[in-house]
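Here is the structure we will look at, set down as structure tokens.
What follows is chain A.
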Amino acid sequence: MTLTTCTHPKTASAPDGPAVGMRATARILAAARSGTTTLPVLDGDGPFELRRLHSHGAQARVCIVGAMSAPLGGDRLRIEATVQQGAALHVTSAAATLALRGPTSEHATYDVHLTVGEHAQLHWLPKPLICAAGSDLHQTWTIDLASTARLVLREEQILGRAGEPSGHVATRLTVRRGGRTLLDQQAAYGPGEPGWDGPAILAGHRATGQLLTVDPAFEEITPDVQLLGDAPQDGQAVLTPLAGPATLVTAAAPDSLRLRRLLGTAQNTYRQPLTDLGPVRGRDVGPPRADCRPTRA
Partner candidate 1 sequence: MHRDHDEAFPERRTYSAADPVRRDGRRRALRIGLGGPVGTGKTATVAALCRALRDELSIAVVTNDIYTREDAEFLLREAVLPAERIAAVETGACPHTAIRDDISANLGAVEDLEETAGPLDLVLVESGGDNLTATFSKGLVDAQIFVIDVAGGDDIPRKGGPGVTTADLLVINKTDLAPYVGSDLEAMARDAKAQRGHLPVAFTSLTTDDGIKPVTDWIRERLTDWSAGPA
Partner candidate 2 sequence: MSRAALLVLADGRFPAGGHAHSGGAEPAVAAGRIKDAHSLEDFCRGRLHTAGLVAAALAAATAAGRDPVAVDEAADARTPVLALRITARKLGRQMMRAARATWPSAELDALAAARPQGAHQPVVLGLAARSAGLTPLDAGYAAAYEAVSGPATAAVRLLSLDPFDATAVLARLAPDLDQTATAAAATAARISDEGFDALPAASAPLLDITAQQHATWPVRLFAS
């Protein structure tokens, strides 16, 4: 595991950036120090303001606060978070991320790079991404986990604000564990994507999301499949074990509220295997505002 990218806070914007748009990279580094987790690097940039929250036991908590409207077309945004060996980090965001068209028709990029070391754990639970009409966003999550690392990651996409058509969004989630690819998944919704709103892909649902849980404990006990959602009109979801020690919840719902309800149900289901974490155990879903109150310390 290399930490070099995170020990140099704030590299200047590269000169080959787009003519219009912002280039910003935020960095977080979490390290285990005498039984607790410290944050030697906590560098916001551009639209990303990073706030340290009250710790939960040994778990450090960070909230990403939007400092300006982003991403807009042409933006090149990036967040890098590294959780070093034995550390525990919980990251959330203060508000939903709203992708807008901006001054150019060029797409925006938003890349999230997460690295979790041996016996470290990361909860990455931001608020949803809203793809406003006319927006075009390419989002990636590139996640590198050590074999004993734990991860809980939630991602939600809301396709258009209330009553408007969806923007265009293309995502790729790549999770490597111990150097092997555990999960590789792309999604593409919105104008120009063949069949995206049809019966095979979303069929009119405007909210979709996933909850990924990677836990070495799943090597011993393979989790059972679970079907979630009581009535089809309220959305549906499935929790399924991956080919490695991990589960993935995939959900599709008519709106963000019902999506969150499905993912919340799923999240409560899998609290269990993560409870043996002792003092570093974190709350997965908290009251949204209280979560992001900055610490005074």
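Here, a residue touches a chain if its C-beta (ideal position, glycine included) is under 8 Å from a C-beta of that chain, and two chains touch if they have at least 3 such contacts; residues count from 1.
Basis for inclusion: all candidates are chains of the complex that A comes from, given by their letters.
Keep in mind that what you see is a predicted model, and the values were worked out from it rather than measured.
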{"item": "For chain A, as assembled in this complex, the candidate in touch from 1 or 2", "value": "2"}
{"item": "Touching residues on chain A, where the partner in the complex is candidate 2", "value": "172, 174, 180-188, 193-196, 198-203, 205, 208, 225, 227, 232, 236-238, 240-243, 248, 250-252"}
